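So, subunit A:
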Amino acid sequence: MIDLALDSLSWVLLCLGGIFVLIGGVGALRLPGFYTRLHAASLTDSMATILIFTGIMLQAGFTLATLKLLAIMVFLLLTGPTASYALANAALQSGLKPDADQLGENTAGDAS
Partner candidate 1 sequence: MSLLELLGYFNYWVFAIVLSIGLYTVIAKVNLVKKLIGLSIFQSAVFLMYITMDKVEGGTAPIIQKGMENQVFSNPLPQVLILTAIVVGVSTLALGLAIVVRINESYGTIEEDEILDAD
Partner candidate 2 sequence: MYLVVSLAILVTMVLALVRALRGPTVYDRVLAVNMFGTKTVLLLSVIAFLLGRPDFLDLALAYALINLVGILAVLEFFQNNTRGTAEHEHD
């Protein structure tokens, strides 16, 4: 009984994680302006990481693999926001302003 509950819980978590990953991807593609895209990508990444890794950990049971999964999750949760910060900082310092003017950029500037 408890096995079944854990199993279904992990599947639910995995599915939710997949949905969050997809939302992040669509957001990074469709949103206008760099900062909005960064926002979409970084937030959903953290959530999806937590959900997917918790789901897999429930499947793996209490093994060495669970420890490794926990380590991967912690490192991803540390490095993801840091990378987002570094990127936003670099963009801001180079003069890329988070303006509403950029809203048309997504459709205009895909020359390359």
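Criterion: contacts are C-beta pairs under 8 Å (C-beta built on N, C-alpha and C of every residue); 3 or more make two chains touch, one makes a residue touch a chain; residues count from 1.
How these were chosen: all candidates are chains of the complex that A comes from, given by their letters.
Source: prediction; values computed, not measured.
Asks: With reference to the defined contact criterion, which of 1 or 2 touches subunit A in this complex?
Replies: Among 1 or 2, only candidate 2 touches subunit A here.
Asks: Which residues, counting only subunit A, touch candidate 2 once they are in their complex?
Replies: 11, 14-15, 17-19, 21-22, 24-26, 28-29, 34, 37-38, 41, 45, 48-49, 52-53, 55-56, 59-60, 63-65, 68-69, 71-72, 75-76, 79-80, 82-84, 86-87, 89-91, 93-96, 105-106, 108-112
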